[in-house]
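Every protein chain of the complex appears in place save one, which is left out.
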Amino acid sequence: MIEMMYREALRRAIDEEMQRDPLVFLMGETIAERGGSYKVTEGLWRKYGPQRVIDTPIAEASFTGMAVGAALVGCRPVIEILFIDFAMLAMDQIVNQAAKYDFISGGQGTVPMVVRTQGGAGNGLAAQHSQSLEALFYHIPGLKVVMPSTPQDAYGLLKAAIRDEHPVVFIEHKLLYMTKGPVSEEETVIPLGRADIKRSGTDVTLVTYSHMTLKCLEAAALLESEGISVEVVDLRTLSPLDKDTVLSSARKTGRVIIVHEAVKRGGIGGDIAAMLMEEAYDDLDGPVLRIAGRNTPIPYNLNIEKACVPSVADIVEGVLRMV
Amino acid sequence: MIEMMYREALRRAIDEEMQRDPLVFLMGETIAERGGSYKVTEGLWRKYGPQRVIDTPIAEASFTGMAVGAALVGCRPVIEILFIDFAMLAMDQIVNQAAKYDFISGGQGTVPMVVRTQGGAGNGLAAQHSQSLEALFYHIPGLKVVMPSTPQDAYGLLKAAIRDEHPVVFIEHKLLYMTKGPVSEEETVIPLGRADIKRSGTDVTLVTYSHMTLKCLEAAALLESEGISVEVVDLRTLSPLDKDTVLSSARKTGRVIIVHEAVKRGGIGGDIAAMLMEEAYDDLDGPVLRIAGRNTPIPYNLNIEKACVPSVADIVEGVLRMV
Amino acid sequence: MPTPPAKGGSPRPPEPILLGMYRSIYATRQFELKCIELYRQGLIRGYLHPYIGQEAVAAGACAALNPADYIVSTHRGHGHCISKGADLKLMMAEIMGKATGYCRGHGGSMHISDKRVNNLGANGIVGAGIPIATGAGMGIKVRGTDQVVVVFFSDGASNNGVFAESLNLAGIYGLPVVYLLENNHYAVSTPIECATGCCDLAGRGPAYGIPGICVDGNDALAVYREAAAAVARARRGQGPTLIEAKTYRHGGHHVNDPGLYMDPAVLAEWKARDPLLRTRRAIDDDARSAEIEAQVDAELEAAVAFATNSPEPSVDAFLAGIEDR
Partner (left out) sequence: MPTPPAKGGSPRPPEPILLGMYRSIYATRQFELKCIELYRQGLIRGYLHPYIGQEAVAAGACAALNPADYIVSTHRGHGHCISKGADLKLMMAEIMGKATGYCRGHGGSMHISDKRVNNLGANGIVGAGIPIATGAGMGIKVRGTDQVVVVFFSDGASNNGVFAESLNLAGIYGLPVVYLLENNHYAVSTPIECATGCCDLAGRGPAYGIPGICVDGNDALAVYREAAAAVARARRGQGPTLIEAKTYRHGGHHVNDPGLYMDPAVLAEWKARDPLLRTRRAIDDDARSAEIEAQVDAELEAAVAFATNSPEPSVDAFLAGIEDR
């Protein structure tokens, strides 16, 4: 294993895939010579040239549409929408075009494209640069949604996303780019649709993903010292959802809390809770709970920003209330 | 009461509000002289003139943004986005602008605008003209979401939406426009955020909204003949959600099915199911179930289209499975 | 400044091109007349947007393309589809919602695509095909082939933001895309004069750094000439072109729209310049045109029979395949 930052792991994935397949190319704002605002694409422009690492004007709707078109003629575009908030400008192309082409055309063409984007609060960037909007994509048949929490997952899942025949919304988190972790030396592709048990436990299951995985692991460590054994299931891929892993963890512990940063109302937590109720009601010792973002846009001030998303303390408290 | 079509009830609401308040005005595609594709605005152009009933080019993003701006300077724009599918072009203005201005500005300005739009399957209009996308708006703090099922509700809720200080996404259903029902003779405003028990019952609660309300009522009538008493709670407003009515019906019957046309994965049914589990677990006799749209874009062919959304038979069968 | 439509007649293209264009125009016309008939009989549902009156645009533009070139189409797409070489049987089956159709009955009139001839498909979202075509152009560049893309869209779409964004993008990257703006003067019932203060739509090319040309869209020969020039430039790596082809619908926006808002006098003028009659006149050989017509008539009859006798999609098979989406 090599110690690597999340953003380096992403870069390695892109680099290896570009090396392997000349049909992979990148588009986005200031991703070329400048290497991207979060430095994910640094060095790739120099290595692969301006034909494959392409800066775009500020035209999210159309460069996303371009990815659809390029995918339809056989390429594998990977585009960067710098903040998931800006993906709102490209929703027609993502929801009505990319997600539907395979279906509408009766299987005449798939759309192998990746929309890399980034969400979450935590840097005082306020309401239009801090949202967690994965639920909007999760609801759309035809889209896959991936949200890795570690460098290794970022690496292996991005490679799988690029190789996937269908459109993938790949959502990074601004607080993860600089986090470090071990990444396998040998080339590794992590299949989409498989959750990862980041910590085994027997008393309570925390179902989570992306940056909240780190907070859940912190909470689990704290709870261990109080004698509570917490299992942390990192979904990694939201869609397709790894129901089996979630269900078997739920059956084992009988107590489940879903933890996500996105606003609770209409967040994916409700969907998973309902699924658990539908499929494992008799194995549950009580209601599935949700610990999730507050029902508000994210404010600029850091104190109140912090209050909008679940903290380690919130998770610890939630678990304690449950056991 | 006067017998009226749903679309006539909508028109009456707009007409009365335009009469009452000169700051109410309309924008949309072919809504003026032509009266709108579903004839909701028929006659209003003649009555209020081209200054207040305004045809736009095909520019959903910008005319939605115009509504935000007009609302900020004191008007009450009511815009029509002909299909909710096309609202994907206007998501930035709805999600990042309209929903957030009041918050971002620290309360310096509200955005009293209504986005009238229309969703649902049923006419062979295929994947880009048949979606049920309310969950995308439901998840966004700062937006209200209204989905009436009857002419009376359409009338009273649209009036409330126009008078509301905050942005309202008002979602009609293509199969409802021509349905008829009694509408009160005297002016009536139905407050947002209150569900309506469309049928009382004691054995099972169906929580539903929009066109599915009609199917639930049909199912309830069939079930009555089998001796099963079904309560049909029509949410009418999804956000704010009338938790109290849902909870007390759930406590009464102990058995709840949420029925919606939208795709189950990530639909609002999960949110309501989770809420019920969190707040009324001990009063439930078993898991809350969801009967919802299939996990697919809507196809053109009528037979397979029909198979994608819940039928009366599906609902009946769901209830029978539960009791 | 856009080039004004050429005065007088257009120079004759090679004979096979001319005959091919007539075949496209005649087939589109007959196909749509049949669709309207079937619609009235309740055998076709949903939206159906006839292209009648505009056929010379698709015929002329597609005549300038190789089979490997791509097109991107619109909700009013039958003409593009047929001109690019569609199989009438599969088209008719799709529009009748049959399992044997191009899209297995998932798409209908508004969504036909045809992979075999590189027709990337129609679209129910006005304007959405424009960036998709632009991206196809980028894909071609990345893959290093000498293919070209023609994207069709109409005046209404040209007021949508993706039009401007896409011209601009194609301009910067020098993409092999021909933007074919079919100015039929209406978006549903909204005349283009009410939808923009600038009706010189070709002039928007230069505003985004690409050439803009205007042509008589009812003259298949003229459309062919301009399209061929633009396609040749694109193929040589000289980048995109915007072509505005002025034309007119012979009826309402869709099959259920009587189009009462259209000025009958103006409509009559355009009908007098019917692209079908003009192209047949250009052939000026009744035997040749009659031969084409007979072939198409037979093909169409077979298509209707095929579609009529084809099965509906199976509900069970459909549902079996969806849970993983």
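To keep things simple, chains are lettered A, B and C as they appear, and every chain counts its residues starting from 1.
Simple rule for what comes next: contacts are C-beta pairs under 8 Å (C-beta built on N, C-alpha and C of every residue); 3 or more make two chains touch, one makes a residue touch a chain.
This structure is a prediction, so every number in the text was calculated from the model and none was measured.
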Completion exercise
Whole complex considered, the hidden chain contacts A, B, C
Handout entry: Candidate in contact with the missing chain, chosen from C:Leu18, C:Ile132, C:Val148 or C:Ile210
Key = C:Ile210
Completion exercise
Sole touch to the unshown chain from A:Leu125, A:Leu175 or A:Leu222: residue A:Leu125
Problem - Selected from C:Gln54, C:Asn159 or C:Thr279 as touching the chain missing from the view - result: C:Asn159
Problem - Hidden partner interface residues of chain B, rising order - result: 22-23, 25, 27, 51-52, 54, 56-57, 59, 61-75, 77, 92-93, 96-97, 101, 103-109, 141-142, 240
Exercise for the section: Mind listing the chain A residues that contact the chain we can't see here? Expected result: 29-30, 33-34, 37, 55, 57-59, 61-62, 85-86, 89, 123-129, 294-297, 299-304, 307
Handout entry: Residue ranges of chain C at the interface with the undisplayed chain
Key = 159-165, 168, 171-172, 194-198, 203-204, 206-210
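Operating definition for what follows: only the chains that are shown with their structure count from here on.
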Fill in the blank from the handout: Relative to chain A, largest Cα-centroid distance belongs to chain C
Practice task
Could you put a whole-Å number on the gap between the CA centroids of chain B and chain C?
Solution key: 36
Problem - chain A and chain C, separation of their C-alpha mean positions in angstrom - result: 40
Handout entry: Chain centre separation (chain A, chain B; CA means) in Å
Key = 30
Fill in the blank from the handout: Multi-chain touching residues of chain A, meaning two or more other chains, are 61, 92, 96, 103-104, 141-142
Problem - Residue numbers of chain C (touch at least two other chains) - result: 103, 105-107, 111, 123-125, 161, 322, 325
